[in-house]
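If you scroll down you'll find the structure; I have some questions about it.
Removed: one protein chain of the complex. Kept in place: all other protein chains.
Letters A and B mark the chains in the order given here, with residues in each chain numbered from 1 onward.
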Amino acid sequence: MSNSSPALPKSNRFTKHKGAREWQERVIEFVLFLAGFSCVLTTFAIMEILVVESWHFFQTVSIVEFVTSKDWSPLFEPPGYGILPLISGTLTTTAVALSVAIPMGLIAAVYLSEFASGKLRETVKPILELLAAIPTVVYGYFALLLVIPILQWLYSFVGPTLSNIFPAIFPVEMSGFNMLGAGVVMGLMITPMISSISEDAMRAVPNMLREGSYATGATKLQTALQVVFPAAISGIFAAVILGISRAVGETMIVAIAAGLQPNFTFNPLDSAATMTAYIVQVSLGDLPHGTIQYQSIFAVGLTLVLITLVFNILGYFLSKRFREIY
Amino acid sequence: MAPAELSAQSLSPAHNAVSRRQLISSSFAILGLLVIFIALMVLLALVTSLVLQGAPRLNWKFFTSFPSSDPLEAGILAAWVGSVLVMLTTMLFAIPLGVAAGIYLEEYAPKNWLAALIEINVTNLAGVPSIVYGLLALGLFSQQLNLGESVLTAGLTLALLILPIVIVTTREALRAIPNLLREAAYALGASRWQMIWDHILPYSFGSILTGIIIGMSRAIGETAPLITIGALTFIAFLPPLPIQPEFPFISFEWLTAPFTVMPIQMFNWVSRPEQEFQVNAAAAGVVLIVMTLTLNGFAIYLRYRFRKGVKW
Partner (left out) sequence: MVEELSLPKLNFPTTDLKAEVQDLDFYYGTSKALKNVNMSVPARKVTALIGPSGCGKTTLLRCFNRMHDLYPGNRYDGQIMLDGINILDRKVDPIEVRMRISMVFQRPNPFPKSIYDNVAYGLRVQGLTKRQAVDEKVEQALKSAALWSEVKDRLTESAYALSGGQQQRLCIARAIATDPDIVLFDEPTSALDPIATASIEDLVNELKQQVTILIVTHSMQQAARLSDYTAFMYLGELLEFNQTNVLFNQPAHKRTQDYVSGRFG
């Protein structure tokens, strides 16, 4: 032991238990470390499984076809393996969801953080959190059996006219499965998450900045939008990026309500399959291990992970770039 | 000096401009209230529509019947038992692993690349889409480890899925304990582990529990990863119960049994074209919502209670 001088007798009462106790502490620390390391292993396992199965997949299918063809029909003869239709479905539903969730989430966050009384905030926040906790399969039901019928009814007033003018974009009747309905419900689902994280970021802005703004004669809205919002922008970016990855990875709502036919389109009124919906569709059937269709879901999964990774990296740099020290 | 009459005059020549700015500000407040009102209405509409549609099926028989091709006969017995067993398995893995990892990162981890690597991975895993965990489980647990489409596979999958949630909340809970208490424990001669076990863990118990419950409520509603590993939708038998009437009284056979869970049962019914099955789906949805909302309500209550009770 470095800190006990050699002159001390072995049974000194200060050193007697030191060895055993240190050994015990080290074992505990090592066990805890292993638990933490399981996360690293999980990431590696995910990448290993996805890459290995995708590797087998790309032995049969050329990568060029995969990323450029607009035909995704692995379950038909002849099969097509172009992932673009699945990507267009994913991006369209995500865009619809975000155009609902970003304005709603941010308005709610600004209101709760800067306008609402403490009491109202403490009441509303947990209820909004409940909205985020409802299982996605229930949201799927909600989209298919409530929201889409309402949208269809609303569309029946404008659809015939619009389809006369722009027949390529607007169908006469809205289909019972479409990306608009799925996207809107997805947006409602991620609104509380965006609102809650942005609100936390805005509440973390020190009060002295608000007072500085009020002292110059600013209104609440001016203070909120011109001082608090910019000061919290890094956290708000993080919330939006999290919302995007949630929307890109969301499965059940789109599997239930967006239809399952791959369709290369960015028109939200169409029905289409997303990457996640395709994985579910294949998994529902009984595909034997080792077939090309079985491998295809891993290739799609790998694409999905890479896309969310891109968004996460983007978010990381955005928050870093705009991180403010107040 | 008597206060001047205010109705007609004001402090500054910019009075009208100020009123306009105030008006814009107040209009935003109304917009904010409206958005929150819409969000609350969505929650209300969702719950009401489920309850109204599902009401005719919500009876005792629904809970005690197996699935059937006749919607009037079909029930959720296999599904809710499956959900309970899968949740048990998930807890068994996620709690010790998550809490231990949280303790390591917050109390032990040195500032080196290895700890940084673990941290980055926790953040990353929290952002991985849930269906990807399904692919991991399909490739690793079902195929390579040969665990098949079992309760154990499902529990492990969901445990990995909620691990980041448990780790992050554990860390937050530990971080909230002031350093003074750690130093007080050390000053009395406690070792690091004694300090954690005797002081830090008991004091942060409430917050950690809240995180675990939030994680469980997430897991109980997850559908996609379990579909991927091949959970069955038509199960007309129950797995062997963990507690047996004969010696040794405990059985682990249920771990390897095939299963279905509530959300999958609901998904199955939603995807049927027959109108009558939608009623079953709604009823299953009500049960599912009650389950998750109860868990969440409990977590919110706990958070509120512990926040109120503890003052550092």
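Here is the rule we go by: a contact is a pair of C-beta atoms (placed from the backbone, for glycine too) under 8 Å apart; a residue touches a chain by one contact, two chains touch by 3 or more.
Nothing here was measured: the structure is a model prediction, and the numbers come from that model.
Taking the complete complex into account, the chain left out of view touches A, B. When the missing chain is restored to the complex, the residue among A:Glu22, A:Glu173 or A:Glu211 that touches it is A:Glu211.
Here one chain is not drawn; of A:Pro149, A:Pro167, A:Pro230 or A:Gly290, the residue touching it is A:Pro230.
Interface note: of A:Ser113, A:Thr136, A:Asn178 or A:Thr219, the residue touching the hidden chain in the full complex is A:Thr219. Counting the whole complex, the residues of chain B in touch with the unshown chain are 1, 3-4, 6-7, 9-12, 14-15, 17-19, 21-22. Residues 117-118, 206, 208-219, 222, 226-227, 230-231, 324-326 of chain A touch the missing chain (whole complex, contact as defined above).
Heads up, the rule we're going with is that only the chains that are shown with their structure count from here on.
Distance from the chain A centre to the chain B centre is 16 Å, each centre being the mean of its Cα atoms.
Against chain A, in their complex, chain B makes its touches with residues 18, 21-22, 24-25, 28-29, 31-33, 35-36, 38-40, 42-43, 45-46, 49-50, 53, 96-98, 100-101, 103-105, 108-109, 115, 117-118, 121-122, 124-125, 127-136, 138-140, 143, 160, 163-164, 167, 191-193, 214, 217-218, 220-224, 227-230, 263, 266-267, 270-271, 278, 281-282, 285, 288-289, 292-293, 295-297, 300. Contact residues on chain A toward chain B in their complex (touch as defined above): 21, 24-25, 28-29, 31-33, 35-40, 42-43, 45-46, 49-50, 52-53, 104, 107-108, 110-112, 115-116, 124, 126-131, 133-142, 144-146, 188, 191-192, 217, 219-222, 224, 242, 245, 248-252, 255-256, 276, 279-280, 283-284, 286, 289, 297-298, 301, 304-305, 308, 312.
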